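These notes are about the structure you will find just below.
Right, chain A next:
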Amino acid sequence: MSALSTIPISYYLIFCSLLFCIGVVGVLIKRNALVILMSVELMINSINLLLAAFSVYMNDPAGQIFVFFIMVVAAAEVAVGLAIVVLIYRTTHSIDINVLNKLKW
Partner candidate 1 sequence: MLTVALILFPLAISLMLAFGRNEKAIRQFAFAASVTEFVFAAAALVIYRVSCPCDLLFETGWILPLGVSLKFGMDGISLLLVLLTTFLVPVIILDSFSRNYRRPGIFYALILFTEMALVGVFTAFDGLVFYIFWELALIPAYFICALWGGDDRIRITFKFFIYTFTGSLFMLVALIWLWFRTPLPHSFDYQWLIAARLTPAEQAWVFAAFFLAFAIKIPVFPFHTWQPGTYAVAPPAGSMMLAGIMLKMGLFGMIRWIIPVTPDAMQQYAPYAIALALTGLVYASVIAIRQDDLKRLIAYSSIAHVGLITAGIFTLNRYALEGAVIQMVSHGINITGLFMVAGFIEQRAGTRRISELGGLAHRAPRLAVVFMIVLLASIALPLTNGFVGEFLLLLGIFEYSPAFAAIGGLTVILSAVYMLWMYQRTMFGDTNPVTEQVQDLSPAGLAVYIPLILMIFWIGIIPGIFLETAGHDIMQLLTLIR
Partner candidate 2 sequence: MLVIIILILLFPLAGFVVLGVGFRKISPRITAFIGPGTILVSFLLSVVVLISFYHFAILPSCHLFEWITIGPLRIPFEFLLDPLSCLMLLVVTGVGFVIHLYSVGYMKGDPGFNRFFAYMNLFIFSMLMLVLGGNYLVMFIGWEGVGLCSYLLIGFWYKNREYSNAAKKAFIMNRIGDLGFLLGMFLLFTTFGSLSFDRVFAGAQHLQPGDPAVVAITLLLFVGAVGKSAQIPLHTWLPDAMAGPTPVSALIHAATMVTAGVYMVARSNALYMLSPVSMAVVGLTGLVTALFAASVAIFQYDIKKVLAWSTISQLGYMFAGLGAGAFTGAMFHLTTHAFFKALLFLGAGSVIHALGGQQDIRNMGGLRNKLPKTWWTFLAGTLAIAGIPPLSGFFSKDEILHHLWEQSPALWILAVAGAMMTAFYMFRLLYLVFFRDFRGTEQQRNHLHESPRIMTIPLIILALLATVGGILNIPEIFCGRSNLGKFLAPVFPNIQHPGSSIQDPAASIPHPASHITEWALISATLAACLLMIFLAWRRYVQKGRGILPDGAAQPFAARLLSQRYFVDEFYETVIVRPLLSLSRMLHDGVEVRFIDRFVEGVGRAVTGAGNAVRYIQAGNVGFYMFMMIAGIILALVLNIFV
C-alpha cells in the first residue's frame, strides 16, 4: 500500500489519459472490427486502472469494487461484440468497417 501511495496520482492520471487517447485513436482510425473492439477494451481498462488508483488514493474500496463490476460488464460486452463480428464474417467474409456500410439510407 505504501509503495503505491508514493507514486503521485498525477502520474496515474496522465498514464491513463494516454492509454485512453490511444484507445480512442485506435477506435477512430482502425479499419479492422476486431482491432476496434480491442481499442475499446483498452479504453475500458485505462478507466479501470484509474478507478483502482483513485480508490487507493482516497482510501475508499468502492472504486475497486466498481472495477469488478466494470470488468464483468466488459467481458459480457466483448462476448456479444465478438459474436456479432464472427456472424458478420460468416455472411460477408469481411470485417473491414469500410466495407460493412449496408445499414444506411
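Selection criteria: all candidates are chains of the complex that A comes from, given by their letters.
Going forward, contacts are C-beta pairs under 8 Å (C-beta built on N, C-alpha and C of every residue); 3 or more make two chains touch, one makes a residue touch a chain; residues count from 1.
No experiment lies behind these values; they were computed from the predicted model shown.
S.K.: Spot the contact partner of chain A in this complex among 1 or 2.
M.R.: The single touching candidate among 1 or 2 is 2.
S.K.: Within the complex, which stretch of chain A touches candidate 2?
M.R.: Listed in rising order, the residues of chain A that touch candidate 2 are 24, 27-28, 31, 97-98, 100-105.
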